[in-house]
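As you look at this complex, bear in mind that one protein chain is not there, while each of the others sits in place.
Naming follows writing order (A and B), and every chain is counted from residue 1.
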Amino acid sequence: MKKKQKVASQQTRREVLKSLSALTIAGTFPSIAFSQAKTVNIGVILPLSGANAQFGINSRQGIELVVDEINNGGGLKNLGGAKINLVIADSTSTPTTAATVAQRMIAENDCCAILGAFASSLTLAISEVTERRGIPLLTMSYSDQLTGRGFKTVFQVTSKGSAIGKAQLDYAVQLAGGTKINKVAILYEDTAYGTSTATGLRAAAKAANIEIVMDEAYPLGIIDVTPLINKLRASNAQIVFPVSYLNDSLLIVRALRQQKVNIPIVGGSAGYVIPDFSQALGDYANGVLSICSANYDLDPALTNKYRKRYNSFMVHEALEHAVALDVLAQAINISKSTAPEGIIQALHSTTFTEGWAKAMTNGKVKFDDTGLNIYAEPLMLQWQKKELVTVWPKSYAKGKFIARNAS
Amino acid sequence: MSFLQAILDGLMLGGVYAVISIGLTLVFGVVSIVNFAQAEFLMLGMYVAYFVWRYLGLDPILGSLISFAAVFVLGFFVQQFLIRRVLKAPEVAQIFLTVGILICLENLALIFFGSEYRSVQTSYQNEALEFLGLIISMPYLIAFIASGIAGGFIWWVLTKTWWGRAVRATAQNPMAAKLMGINTDQMYRIAFGLGVGLTAFGGAIILPYLTVSPSVGGQFGVLMFTVVVLGGLGNVLGAVVGGIAVGVIQSLSGLFLPIQLQNIALFIIFIATLAFRPEGLLRKSL
Partner (left out) sequence: MNTQPIQKYCPLALFILLCSIPWLLTDQGYAIRVLTLLLLFAAMAQSWNIVGGLANQISLGHAAFFGIGAYASTILLIRFNLSPWLGILVAMILAGLTGGLLSLPTMKLRGHYFALATLAFGEVMRAIANTWSSVTGGPVGISVPFSPNAGLGMMQFKSTIPYYFMMLAALTITTFIFWKISHSKLGYELRAVKANVDSAEVIGIDTTRTKIIASVISAALMGACGVLYAQFNFFFDPDSAFSLVGISIRVALICIIGGIGTVFGPLIGACFLLPLEEIFNAFLSGKGAGYSQLAYGVILIGIILLEPRGLTTLFKQAVQRIKA
C-alpha cells in the first residue's frame, strides 16, 4: 500500500516536473532585439501566402522600389542619413493571424510604423493592435470602417470604399452616354472590402433612381459561380458591377462568357486591375472596365521605374504602397525622430506634395482627422490591349473609352 | 426557366459529386474507417492532373486516369503503413489518425505547391451547348459523362470481377473471407486505394471549371460526407443517389437562398440524417 502510494506520488511529481520544465522552456523565448544605430525599422505586413499572395507581392515590390530609392539617396536626411530597414512579415489570409503578426512585430522589432495589409479585413484586424499601441498604420485598403472608428493612428492614402463604389456606378452611367440605364446587378465578395464598396454602389443607384435587380454577396472562397450567373441572366440587368479579388474575378468573367451573358462588366478594383487578370483571361479581358483608386498612367515618369525593375506595369496596390512609404519617410524626416507620436503628428498636419505623392490624383496627399487622404479620387480604368488606361473622369483620362460591342 | 436550368446544373454536378463520394463510402464499407482525409486526396488528384496538363500537355480528362493511378498507389501504401495499425484500435485513434493525415496532406501541398490558385486552360472550358433554351456548360457535361463511365466501371469491377467479389466478401465478413482463402489485408489495401483513387479521379475531371489550391479539399469535405451519409455509409448505390440529390438541392437552394446559406442547408440535412436516420435513405449495404 505504501509502496504504491510512493510510486504514485513520484509519478505525480514527475508529471508536475515535466509540466514545469515544459513551461520554463516555453517561457524563456529568445528575444533578440538588435539595436543598430542608423537604421529605422518599418514594419510591412502583407498577404504573402494564400489567395491574395499576388497582391501582397505586388505591394511589397512597390515598397521595395521606394525604400531602395530612399536608402540609396542618402537615407533619412534629418536623422543623420539613417537607412530604413523593412521588417516584412506574412499576414496570411486570416485576420486574427494578421493581428498576431502585428503584435509580434511591435513587441520584437521596435517598429516605428507599419504598412499593410492590402485586404481590408486584414488591415482592420491589424489596426486594432496598432491603435492600442499608438503605432501609425499606413494603408491603401478601402473599407469605410478603417477610418470610421475614430482611430487616431490609421492613415489611408486612397478614397474610402463607399466613395469608390459610388464612383463605380456614377462613372459607368456617365460613360454609357446616350443609353439609359435602368437595371443593374451588384455582386460582391463578402469581406470588408466588398461590403464597403457595395454600400457605395447601392447608395449611388438609389440616388440615380436606378433599380438594383440583383444584389448578392458571395463567400470569398467561392468555387462555383454558376448559380450567381444564372440569377444574373434571369434578372435582365444592363450592367453588372462585381467586386472581387483575383480568383473570384476570373470565375465570374469566365462564367459570364460561357453562359453567354454579354452585358458590360464594371469591376470594383482589386482582382479586376491586376496583370494576372489579363494574363489568365487573354482576349476576354479586353474592354472590361473597373473603378480604381489610382493608376500608373497618371505619372509615367515615376511609375516606369517600377516597370523597368519588375517587368510589368505598376499595379495600383504597388503604387499606393510606394506612396505610403514615401509619405511616411517624409513624415519621419519632418518629425526629426522615430518616436511614433511625432510621426503621427507630422502625418496629420502635413500636405505632401513631393516625391511619390505626385503619383496620386491631384498630385498631393493630405490626411484629415480620420486618416483619409482628402485628395484621393477614384478613377475609371479600361483594359485595352493588356494595359490599363484611365478613361474617366475627363480631367484624368489618358485614353479614350472604347465601347465594347456585344460579342 | 431558371428553375429547369438549376435542376439541369444540379444533375450534372450531382453526377460528379457521386463519383467523388463513392470512394469515401467504399472505404467505410470495406475498411470500416471514416476517412476524414478523403477530400485531401481529391485535392491531390487535382494537382496531379494540373501538373500533367502543365508539363505534358494532357487534357485533365485524360490526366484523370493518371490521377487515379497515382493516388491509388498512394492510398495502397497509406493503408498498409498507417491505417492498418489502427483497424483494431479505439475509435479515438482511428478518427485522429485520418485527421492527422488530413493535416499532413494539406500542409505538404501548401509547402510544395504554394498557396496560389492554379487553373488549367482547355479548349472547351468556356463553351456551352444550347438546347431548348437551356445552357449546358461543356466542362460540366464532360465531367458528368466521365463520372458516368467511371461509376459504371466501378460497378462492373465490384460485381463482375473476382477482385470485386473478394472485396465485397471482405466487407461483409472478414473472418469468413479469410477462411475462404482471401488475403484480407490485400483487399483492404485495394479498397482503400480504389476509394481514394476514385475521389482523386473526380477531382481531376472537375479541374477544367475550378481552380486548385491546397485548401480546396475543405470545400468538398462537407459535400462528400453529406452525400455518403444520405446514401448510407458503405452503400455505393446510395452514394450515387445521394450525390445527385445533393447536387440538385445545392443548385436549387442557390436560386432561392442567398448563396452563403447554401452550405447551411446541406449541413442541416447532414445533421438531421445522422440524428434521425444514420443508416441513410437507402437501407441496403455494400
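Just so we're on the same page, a contact is a pair of C-beta atoms (placed from the backbone, for glycine too) under 8 Å apart; a residue touches a chain by one contact, two chains touch by 3 or more.
Since the model is a prediction, treat every value here as computed from it, not as a measurement.
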| item | value |
| --- | --- |
| Which of B:Ala166, B:Val216, B:Val229 or B:Ile244 contacts the chain that the document leaves out | B:Val229 |
| Of A:Glu64, A:Asp170, A:Asp190 or A:Asp297, the residue in touch with the unshown chain | A:Asp190 |
| Option touching the unshown chain, where B:Leu108, B:Leu129 or B:Ala176 are the choices | B:Leu108 |
| Residue touching the undisplayed chain, where the options are B:Leu97, B:Ile142 or B:Leu207 | B:Leu97 |
| Omitted-chain contact residue, chosen from B:Val34, B:Leu87 or B:Val157 | B:Val34 |
| Where the unshown chain meets chain B, residue by residue | 34, 82, 85-86, 89-97, 99-104, 106-108, 110-111, 115, 214, 222, 225, 229, 258, 260-261, 263-264, 267-268, 270-271, 274-276, 278 |
| Footprint left on chain A by the chain that the document does not show | 2, 5-6, 8-9, 11-16, 18-20, 22-23, 25-29, 31, 48-50, 88-90, 92, 94-96, 99, 101, 103-104, 107-108, 121, 124-125, 128, 131-132, 143, 145, 149, 190-192, 195, 219-220 |
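In the analysis below, only the chains that are shown with their structure count from here on.
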| item | value |
| --- | --- |
| Whole-Å separation of chain centres (CA-atom averages), chain A against chain B | 37 |
| Touching residues (chain side chain A, partner chain B) in the complex | 49-51, 53-54, 190, 216-219, 221-224, 226-228, 230-231, 233-234, 246-247, 250-251, 254, 257-260, 280, 284 |
| Complex contacts: residues of chain B adjacent to chain A | 1-2, 5-6, 9, 13, 110, 114-117, 119, 125-128, 130, 135, 137-138, 209-211, 213, 215-216, 219, 251, 254-255, 258-260, 262 |
